[in-house]
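Every protein chain but one is kept in place in this view of the complex.
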Amino acid sequence: MLDFVQQLVSGVALGCVYGLIALGFVLVYKATEVVNFAQGDLMMLGGFFAFTFIGMMGLNYWIGFAGAVAAMALFGMLAERVVVRPILGYPQFSIIMATIGLGYFLRSIAGMIWGTDDLKIETPFSQGVLRMGSLVLAYDKLSVIAATMILCTLLYLFFNKTTLGTAMRASSENMLAAYYMGIPVKRVVSIVWAISAAVATCAGVLLAPITFIHSNVGLVLGLKAFPAAVLGGFGSIPGAVVGGVLIGVIESMAGFYLPEGWKDVAPYLVLLAVLLLKPEGLFGHHVRKKV
Amino acid sequence: MRFLFKTAYEDDIKLFPHSGYVVSYGILLALLLIAPFVLSSYLMSQLVFVCIYATVGVALLILTGFTGQASLGHAAFLAIGAYTAAYLQKYNVPFPVYFLAAGALSGLIGAMVGFPALRLTGIYLVIATISFALIVEEILARWESVTHGNEGMRVKALSLLGVPVPRDSPTFYFLCLAVLVLTIVGTLNLLRSPTGRAFVAIRDSETAARSMGVNVALYKVKSFAISAAITGFAGVLFAHKLSFISPEMFTLQLSIEFIIVILIGGTFSLHGAVLGAIFIVMIDPFLTYLKDDMPGMIAGIAATFGAGPATAGNIQSKVAAFASLNGLKGAIYGIIIVLFVLFEPLGLYGRWLKIKLFFQLFPLYKRATFKRQKIYVKSERNR
Partner (left out) sequence: MSYFRAENLSLHFGGLKAVDAVSFAVEKGEILSIIGPNGAGKSSIFNLISRIYRPTSGRIFFEDQDITEEPPYDIAKLGIARTFQNIELFENATVLSNLLVGRHRHSTTQLWQELLFLPSVRANEKVHRRRVEQVIEFLDLEPYRDKLISGLPYGVRKVIELARALCSEPKLILLDEPSSGLNVEETDDMSFWIRDLKNELGVTVLMVEHDMSLVNRVSDRVIALNYGRVLAMGSPAEVQQHPDVVAAYLGA
């Protein structure tokens, strides 16, 4: 039983990271119908930025964290401006390919700058555990869970309660109509990319104590975040996080209770099952084409 | 400009619309046939890879380019073909048999992937095919009694009618070339028959295709099966060429390379697959060249512009250090993909058509001829 709870907590913590990356997918998808295959790599880059600020320049953890988030938000806008904006409105597949290309580029550039070794960031949560009876929970995992909950709530409020959030939802439904209604669609898209890069950075920094930062971490985790996003319906913010948590828990349980090898394929088996039985995901809704 | 006057319904069905095609493809084929007696063994080896990649490119074009079903899992079909060959070879099954068996098994699994993919479109299909490929990769690594897991498998030289055909012999090259040419001809035949037209119809409007009597589900499965089978054939050749296979050769990276092949070549014509394959295969020699010769050359250029020997040497070592950076290949891939998507969505073959048209219409060519139309309103979510 104790093992089960331990596994559950670490699964949820890992799942929150997946959820945060999936959240990035969902944000960009909601606003522009682009699936950003470089989302995981944005997370990786955010982690490296934080490492540079905290590990190399010796800044305070929180200042470094904030610096990395700000820098990555700018970088997200830049990436949108250079890679995505010129091809908005073209078939989805071109845009997917462009973001795959961006991912390749970021991975190798990061490898060139920061090398190929695993890096670690010292955080206030790195050590320390919470003891509840015989249950031992590490702070780093709890911090991920708490931060995810906070971020998710903030984003949910932002999208549903603010004018900018409404504008974003409008432009995702029909870009042209939103533009005619006076919504600055280009700026909205820029902001969405900034937010999604910032969320990715949070994921990267929170992840740093759990897994090490290296140039391929984004690819590995990004691929795990897809099942999360699909499970959640690819258009729903709470869905992404719930999907992420489910995937994290499934992975962690499969790793503990099933023979070796199942851990890595379990998320994808679940994904295929979901796509077969309920292609619109747990929280999505099915729309059909009108003729 | 050449004007074609059609006088019979045959003219719309012919593979070569006019004699110019026969001449140019004839010359190309002749050059390819004398290539092994002229080119260095290194270039020949690259040419074999071009044939294999182009075959996979054609397979992917059938599925993605013509039927409109994106797949980022073709490395898995290649792996299935390669492993089937390696496994059957251990039991002394003759080459023609395991070659066909590899294609058949791969095609069968392709059809099985096609069934669940029926309900999926766009991004969901991409993700599902990625998942499929990742699962296959894991199975290859774990099913040790058959695949030898991560240790990989040796593949002996293939033997044709009892005569061994080493992987760097001209015969092996001719075999690969023959597979490629047969694949291309078969695909062209398909495209001018009802099946090929049904594929294109499904790509452009499933609703309309259905209302015209096309059994969309059946044809999607057919497309998956054909594409996977061809990839399986290519997998056999791939295994023989490398003479050793292991799971980490068939990763997502390879699937993406295949997509790059058709993306760079152009997704609307079979020419694209071949051009894209040449491009992808030649990146490696290009990088080697960059590492070996570029630094000296740039230093030489710097010297002619009046840089002292010290500076030139400095430049040389800087350039050499840059060229041998880890991950340069990845960065180049990334930049190439982005540049092609942004600036040449029709690919290399599209560029060639534009150049041809430019000279044909000179001086009346206008750039807007190939301008893409942006569709901001049409949400692909509701397809």
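Here the chain labels run A and B in written order, and each chain numbers its own residues starting at 1.
The definition used in the following text is that a residue touches a chain if its C-beta (ideal position, glycine included) is under 8 Å from a C-beta of that chain, and two chains touch if they have at least 3 such contacts.
Predicted model, so just to flag it, every value in this text is computed and none were measured.
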item: Which residue of B:S24, B:S211 or B:T288 touches the chain not shown here; value: B:S211
item: Residue of B:L105, B:L140, B:M153 or B:A201 in touch with the missing chain, whole complex considered; value: B:A201
item: Option from B:H74, B:H148, B:K222 or B:H240 whose C-beta touches the chain left out; value: B:K222
item: In chain B, positions touching the absent partner; value: 9-10, 12-13, 186, 189-190, 192-198, 200-201, 203-205, 207-216, 222, 226, 268, 373
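One rule holds in what follows: only the chains that are shown with their structure count from here on.
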item: Chain B-facing residues of chain A, complex; value: 33, 35, 83, 86-98, 100-109, 111-112, 116, 173-177, 179, 215, 223, 226-227, 230, 234, 260-261, 264-265, 268-269, 271-272, 275-276, 279, 287-291
item: Complex contacts: residues of chain B adjacent to chain A; value: 64, 70, 116, 119-120, 122-124, 126-128, 130-132, 134-135, 138, 141-142, 207, 252, 256, 259, 263, 325-331, 333-338, 341-342, 345, 372, 374-377, 379-383
